[in-house]
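Just one protein chain is left out here, and the rest sit where they should.
Here is chain A:
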Amino acid sequence: MADFQTSTQRAKWILSPQELGGRYNAANQRAIEALEKFGAALMEVDADGSLSYPDPQINSKDHADKHSRPKSLSIEEEQFMRVFYENKLQEVCNNFHFPHKIQATALIYFKRFYLQWSVMQHNPKNVMLTCIYAACKIEENHVSAEELGKGISQDHQIILNYEMIVYQSLEFDLIVYAPYRSVEGYVNDIEELFNENAEMLQMLKVTASLEVDKIMLTDAPLLFPPGQLALAALRRSNEVHGVIDFNSYLDSILSRQNSTHTISELYEGINAIESLVNRYAFPSEKDLKHINRKLKSCWGLGSNDESKKREKKSKHKSKRSSNEMQNRPLQN
């Protein structure tokens, strides 16, 4: 594959924790500004894929009355929303029996998309579906938008409307490196090095792969290169199965890699990834309901007259149905 060393992923999409915090903060701020200016932050995606904010004049009444202005989501609440939909994304991919690689690619697209935008600006459900669709296209496991939409009873037109926005927000950096292949690479290497029996190695690999699934749901893929994510997964898997002396394996890796990595740097990275997995929190149902209600009002889809007005205003079938879905509580 185009070499990771010179990849867009390494150059642009692996951030420091400070950068990551800054990006989330900036996206949140932009949404809040839009909310203040327009009374709603949700961007409208037209059938042609172009974006616009809601017409400020329609909302001028709200604008005048500060108290009725929807309350914005905090950065933590945005995070919870993303967590919820990232899990949904994995669910959808599993239901379609998509391979790991597609799931990982879609997840990374989703994460990168929300480095640029807030969930207040773009409905994560639509973005999630579009990321899956795009990942299938890129990984050559083509599924038609219609088929994907049908599989989860959603209007596929939304996916098509969002597709270009997603590519654009990803800055067309569409080749992503997931840790699954590196896990296999390391397990092959371990096989040669330690002469372990195949059954043990298979277990090591399977569990590590499940660990990667967990890691992929955290911020870790935006913070660490895939090789380190793979090692973190392998270490956890090895703790379960006790196949090898992991520390000496790390030593052996470093001795064979002519890079400036020190063992302590590598430990630091692996520990940090593990702590992200350990600290991973899924929102409670109560939290979710609360955030979801807030989010809808940020989108301008509350139960007040405003939403009806907006709905009437939208002429496209796709838009209308998209709004309908936004009003419907999430199934499954």
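Following the convention adopted for this analysis, contacts are C-beta pairs under 8 Å (C-beta built on N, C-alpha and C of every residue); 3 or more make two chains touch, one makes a residue touch a chain; residues count from 1.
The rule is simple: contacts and distances are computed from a predicted model.
When the listed names "Cyclin-dependent kinase E-1", "E2 ubiquitin-conjugating enzyme", "NADH-ubiquinone oxidoreductase 20.8 kDa subunit" or "DNA replication complex GINS protein PSF3" are checked against UniProt, the chain not shown comes out as "Cyclin-dependent kinase E-1". The chain omitted from view is touched by exactly one of A:Ser182, A:Thr218 or A:Ser297, namely A:Ser182.
Per the touch definition above, the residue from A:Tyr24, A:Phe98 or A:Phe246 contacting the chain not shown is A:Phe98. Contact with the undisplayed chain is limited, among A:Gly39, A:Pro226 or A:Pro283, to A:Pro226.
The residue touching the chain not shown here, chosen from A:Asp173, A:Glu196 or A:Asp287, is A:Asp173.
Where chain A meets the chain that is not shown, the touching residues are 1-8, 10, 14, 30, 33-34, 46-53, 96-102, 116-117, 133, 136-147, 159-160, 163-164, 167-169, 171-175, 177, 179, 181-182, 184-186, 188-189, 191-192, 224-228, 230-231, 253, 256-257, 259, 261, 265-266, 269, 316.
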